[in-house]
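Partial complex: the chains shown occupy the same locations as in the complete assembly.
Chain nomenclature is as follows: A and B, assigned in order of appearance, with residue numbering initiated at 1 for each chain independently.
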Amino acid sequence: MKVHTDYLWFNTRKRQEFICITSEVAGIVKSSGVKEGTVLVSAMHITAGVYVNDLEDGLIQDFQTWLEKLAPAGLSYRHHQTGEDNADAHLKRTIMGHQVILPITAGALDLGPWEQIFYAEFDGQRKKRVVVKVMGI
Amino acid sequence: MKVHTDYLWFNTRKRQEFICITSEVAGIVKSSGVKEGTVLVSAMHITAGVYVNDLEDGLIQDFQTWLEKLAPAGLSYRHHQTGEDNADAHLKRTIMGHQVILPITAGALDLGPWEQIFYAEFDGQRKKRVVVKVMGI
């Protein structure tokens, strides 16, 4: 059994930004030498998420508009009494999910026709990290 | 270490349909010969989800009513400018989750008393797939 660990670093220009990371994850899977197994892709910060969905700009905007409606910025959250201003980022990342596990079959990511992996940043403009853990044979 | 891969196919009659797949997943686990490990059950299409909850028709209807409130069909989503009409399906599956990992203990799914695995279709009436990846010893 092989276990291979790598990290992806992000420092977005905008506070909120969704970034497609499918090819980076595929590259780490290839480097690992794992032919059959899974890869965990997980945000290591609690105001960012990782999710699988469509690489289509309109839909990405729909997601962002929708999250703003479900978990608005600028409300008087109790978390802000600590000096923070990002409670909405914690809620938004909860909706999107903080991690995914992708299957690896025959040496490659076993994704459906439209599946793309995204890093969803909700409180960026600073260095943040995603762990990528490959396990298998 | 063993890794065993299988796929479940769906082609629902209705656009939206929730289908209990616990016995199908249990069957694949049995076929795999894995006694201790985990099984990943993951939708390969981005308008469907996989989740664990109760096999109770009233609750399934509650989920569907609730999702329609949180992520309504028929709004003027930007995604629809591509010709699609299913943006709400992408959002709904995001709420429900697109995958689960179930533990395998002593050769069987290690589920709590009411845990059932569901395929949640939000844009059906065509062939779609779920990957089932068993890993363990």
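Definition applied: a contact is a pair of C-beta atoms (placed from the backbone, for glycine too) under 8 Å apart; a residue touches a chain by one contact, two chains touch by 3 or more.
Bear in mind that the values here come from a model prediction, so they are computed numbers and not experimental data.
Oligomeric state of the entire complex in this file, given as copies of the one sequence with 2 shown: 3.
Keep in mind that, in the parts below, only the chains that are shown with their structure count from here on.
Centroid to centroid, with C-alpha atoms defining each point, chain A and chain B lie 20 Å apart. On chain B, the positions that touch chain A within their shared complex are 1, 3, 5, 40, 42-46, 70-71, 77-82, 87, 90-91, 94-95, 97-99, 101, 129, 131, 133, 135. Per the touch definition, chain A reaches chain B in the complex via residues 1, 36-38, 51-54, 56-59, 61-63, 66, 70, 95-97, 100-103, 105, 110-115, 135-137.
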